[in-house]
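This report concerns only the one structure given below.
One protein chain is absent from this view; the other protein chains keep their places.
After this line comes chain A, so read on.
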Amino acid sequence: MAASSQTGMSITLEFSGGAELLFGKVKKHHISLDESTTAWTIKKLLIWVKDNLLKERPELFLQGETVRPGILVLVNDADWELLGELEYEIKENDNIVFISTLHGG
């Protein structure tokens, strides 16, 4: 994907542990977020994901304004709980991973 020619911010999203089933079984998504006057936080990203990527059963991914409890979030391989969770400000080339723990053991 020729993200370099765009003015927005390029990041990678990954869905696994069964969460990918809600995203057309695609695990890895390279996306570009438009330039914005307010910072791109994860809170804002989740709304974007809901409107642009989520294919089915949004209630299995989101609960209120956050992810459904039981879905783990990592930013650049670190637990988002160490990074401010919803308030984390996304940076260029961030890799954000969502792992469902809710699918069979």
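The working rule: a contact is a pair of C-beta atoms (placed from the backbone, for glycine too) under 8 Å apart; a residue touches a chain by one contact, two chains touch by 3 or more; residues count from 1.
One rule holds in what follows: contacts and distances are computed from a predicted model.
Here one chain is missing from view; checked against "Alkylglycerone-phosphate synthase", "Dynactin subunit 5", "Cytoplasmic tRNA 2-thiolation protein 1" or "Glyceronephosphate O-acyltransferase", UniProt names that protein "Cytoplasmic tRNA 2-thiolation protein 1".
Taking the complete complex into account, A:L21 is the one of A:L21, A:L53 or A:I90 that touches the chain left out.
Take chain A: the residues that touch the chain left off the picture are 16-18, 21, 68-70, 72, 74, 77-79, 81-83, 97, 99-105.
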